[in-house]
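Of the protein chains in this complex, all but one are displayed in their positions.
As written, the chain order gives the labels A, B and C, with residue 1 at the start of each chain.
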Amino acid sequence: MAETAEEIREHSKVYIKILIALLALTLLTVAVSYQDFGSVYASVFVGLLIATIKGSLVACYFMHLIDEQKIIYWVLGIAVFFFTVLMAVPYLTDSNSVFNR
Amino acid sequence: MSVAHETHDDHGHHVELPFWRKYVFSTDHKVIGIQYAVTALFFLLFGFTLMMMMRWQLAYPGQPMPLIGTFFSEANMPGGIMVPEFYNQLGAMHGTIMVFLGVVPLAVGGFGNYVLPLQVGAPDMSFPKLNMASYWVFLPGGLIMLASFYAEGGAAQSGWTSYSPLSNTAPAGQTWWLIGMIFLITSSLLGSVNFIVTTIQLRVEGLSFFRLPFFTWAQFVTAFLLLLAFPPLEAAGVMQLMDRVAGSSFFLPSGLVISGQLLDVAGGGNPLLWQHLFWFLAHPEVYVLILPALGIVSEIITVNSRRPLWGYRTLVYSIISLGFLSFIVWAHHMFMTGMGTAMSNFFQTTTMIISIPSVIILTALALSLNGGSIRFPTSMLFALAFIPMFAIGGLTGLPLGLTAADLHLHDTYYVIAHFHYVVAPGTVFALLAGVYHWYPKVTGRKMNEALGKLHFWISLIGINVVFMPMFFVGMAGVSRRLYDQTQYAYGAQVQGLTAMSSWGAWFLGAAQIFFIINFFWSRKNGEKVESDNPWNATTLEWATPTPPPHGNFPEVPKVYRGPYEYSVPGAKSDFSPQHVEEG
Amino acid sequence: MQEKIYGYWLPLNVSTHGEAVDQLINVLHVFMALLFVGWGIFFVYCLIRFRQSANPTAQYEPIHAKPAKYIEIGVIVFEAVLLVGLSMPVWSDFKDALPSESEALTVHVMGEQFAWNVQYPGKDGVFGRKAPQFVTPENLLGLDPDDPNGKDDFNSINNLHIPVGRPILIKLTSKDVIHSFKVPVLRLTQDAIPGQEIPFWFNTTRTGNFDIACAQLCGLGHYRMRGQLHIQSQADFDAWLAEQEVEESDDEFSF
Partner (left out) sequence: MDEIPYTVKPHPLSGLYSGKLGIWLFLASEVMLFGALFSSYILLRVGSDSWPVGSELLNIPLAMLNTFILIISSVTVVLGWASLKLGEHGKAKMYLWVTVLLAFGFLIVKGFEYGAKFSHHISPATNNFYATYFTMTGLHGLHIVGGIAVFVYLLTSGSKLLEENPEHYTNRIECAGLYWHFVDLVWIFLFPALYLL
């Protein structure tokens, strides 16, 4: 994927736009945290939603995942699958144990 | 955590490296493979001797150990009689050393590093410096583990699983254990990145994924297990280190009373968190122990029965499904921790499902023998013995996987017999087979057959005398890790069997002397190898000169056919190597 | 006990759920033995029939292994039957079908480094409040001194007395590290985890004295955490209970 000079300059402009978007989203995250969304879970969801947007911006543009090779998607797919299994651990231990706290 | 992508120092011409760069800090995958293998064999022997000492206390509780009893300090063995703390240290370190410092470095570090690049047709690993780094991070980890015996209060003594809160309140040796573990985990991580990239990137022309030898497939899946399963244990290790050093209480619930005093710690932690994170690694870890062994056995069986592997594609799909399933079975080690029925039913089912690929692989290996023309060198004897022994190990996993039967068998000697049958006559026999098989390629000389057969038959008998009685001791209900089982009526009843196991263990220990003699004696005066391909095998590692020079292949090989093309009808000879054009 | 309680295979079974556990273990082992012997015979046959001297040229085509495939499917079906038919029902019965507080005898068991504290509610049938800060060498349970219900509770260390034929509900916890309450004759293992109180139940079919063991490594005294399970007739049990209450009321809490 040998890019020509213009494409790279073009990309640099995109990076600046992404930078501004990320800084704005950070301010948004902090602002959102002061809002009260009823339950804790709602505010957690909103907070994580914004973080995921920021994360995917960094991943897609800065890490070039937007147009990456198939093998990289496979490697990340496997990692994300086992990441979700790992995230199931808190649910498994807490909700399903028989002891009464 | 340095970035993992150094490349081979790209000075084109070949310069004669000084001794310490050629043999000590070498970046050649073969030298690193030998370094790993020799270090791992030493640790296997050391872990074995720890066990042989424990067996004395198990067989004759409270009696002074003859001969070497007086060598030990008064704190550990006053008057030659082993104290419970020292017994627990031996138990914990036997497990840790055999798994993390013996079998994994030999199977993955030794055989993987040496044989995989050759089988793939590569000049070296993708990242040679990283490969060297992984050995030199592994060695300090190993030395820390050895040094922890001299820590104040002795080595780690809460089992190789080091459950908290026991491990949180254990003496200083546990901290050394944790630091050693972090070194070992980092080393395995660096190694696994290297294996995966080499398998994907450096395959020679014509070597598609479905023409890879089964040994390379096993190492490839094992590398993924190492890559994705080890980090959670590293996180758990960091947390337990914080618990012990910085006084946090990740794994300590509030209100603990240790030896009468209320433990003044913030509390609020959950001991099950350690168990979940530990077993999240440890189950893929036991598959890391067995997959390379399956790879080695399949290589040796096909070579010595002059017949293609039965169902190569089904085997590859089975090993991949084994890799995936091994990540979702871990909680069958925790059935008795107060888990609800929904969770235990899920893990019961996945444990039953995971037994299917193992049965397929074992049957395929047996079917590969049918219709073959079988030779019986020592490597083949060990590989053949692996199959029924691994079958016993696998089958005895069924009662433990079903919660109702586990109610009685959990944490008893039945469990010890089950996993030892998979690891001892299973993986270790396969690794010994691998040493006998690839020794000619590494040194240019064959290991002595007479000594080899002697070593095989005595080890086979000894190993069964050690572990078969344990099934019955476990069925009687004797708990594991007991310093003296005669305290219990049902324990005293089967004490005879435990004594028998102990004698079997010493008998087995004696048998290893033949292997050690053979290993060093044949280095200089074993029977010289007449060709680069003494076993007439078809895979690429036999296409290199003996011993393979730096850069392995004088000219880049091309691959024309699958890995196990033996007795092809109409071919010139009864084997057609992968890199040879016509049949 | 003249008849054998403990042998080389499964020990005597005295619990109601033990029948199904023994049946599952025995059926499984017969199944495993059959598989291993049948498979072993094929394995040895291959080695002898196809050794080099007897069969100098090997065969290239893979043998069509129809029988092997059917056997495997049979094994999978049999495993599924055992899993769903035997293991899951026994397990859910053991885990979920806790007997009601009224009909069952409730006992609190608290493991500690190298002993089992067994707390009985005493005459008032109510368990006193326990807290770690009240633990002293005399008051191992950590009973709250100014809680009236705790006055008549007593701790029969390492001795669990229960009436035969009545469901027993045990609330298991631990004071320091993870222990595991294991009674081979009851076919029962339950981890005692500090910070958690895990309920489990069993019912017994005959009287006798049997061993209780700790199955989880809990330190240097793990091997000597031996307890005694006394399964008594209702009369003996009541006599023992009465005798305990007399003994308790005159010393410990009358300061």
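We take it that a contact is a pair of C-beta atoms (placed from the backbone, for glycine too) under 8 Å apart; a residue touches a chain by one contact, two chains touch by 3 or more.
Quantities reported herein were computed from a predicted structural model and do not represent experimental measurements.
Engineer: Which shown chains does the hidden chain touch?
Structural biologist: Answer for the hidden chain's contacts among shown chains: A, B.
Engineer: Since one chain isn't shown, list which residues of subunit A touch it in the complete complex.
Structural biologist: Per the touch rule, subunit A residues meeting the hidden chain are 1, 3, 5, 8-9, 11-12, 15-16, 18-19, 22-23, 26-27, 29-30, 32-33, 40, 43-44, 47-48, 50-51, 54-55, 58-59, 61-63, 69, 71-72, 75-76, 78-80, 82-83, 86-87, 89-90, 93-94, 101.
Engineer: In the whole complex, what residues of subunit B lie against the chain that is missing from view?
Structural biologist: Listed in rising order, the touching residues are 1-5, 7-8, 10, 12, 14, 122-124, 126-128, 130, 189, 192-194, 196-197, 200-202, 227-232, 234-236, 238-239, 242, 246-250, 265-266, 268-270, 273, 277, 280, 550-556.
Going forward, only the chains that are shown with their structure count from here on.
Engineer: Using mean CA coordinates as chain centres, what's the subunit B-subunit C distance in Å?
Structural biologist: Distance between chain centres, rounded to whole Å: 32 Å.
Engineer: What is the distance, in whole Å, between the centres of subunit A and subunit B, each centre taken as the mean of its C-alpha atoms?
Structural biologist: About 37 Å, centre to centre.
Engineer: Averaged over CA atoms, how far is the centre of subunit A from the centre of subunit C? Could you give it in whole Å?
Structural biologist: 46
Engineer: If you look at subunit A, which of its residues touch at least two other chains?
Structural biologist: 97-99
Engineer: Which residues belonging to subunit C are in contact with no fewer than two other chains?
Structural biologist: Touching at least two other chains: 95, 193, 196, 198.
Engineer: Can you name the residues of subunit C that touch subunit B in the complex?
Structural biologist: 5-11, 17, 20-21, 24-25, 28-29, 32, 35-36, 39-40, 42-43, 46-47, 50-52, 55-60, 62-63, 65, 68, 72, 75-76, 79-80, 82-83, 86-88, 90-92, 94-96, 112-113, 131-133, 135, 137, 142, 175-178, 180, 182, 184-185, 187-191, 193-196, 198, 211, 213-224, 226
Engineer: Spell out the part of subunit A that touches subunit B in their complex, as residue ranges.
Structural biologist: Subunit A reaches subunit B through residues 71, 78-79, 82, 85-86, 89, 92-93, 96-99.
Engineer: For subunit B, which residues count as touching subunit A in their complex?
Structural biologist: Contact set of subunit B toward subunit A: 200, 224, 228, 232, 270, 272-273, 276-277, 280, 327-328, 331, 337-340, 342-343.
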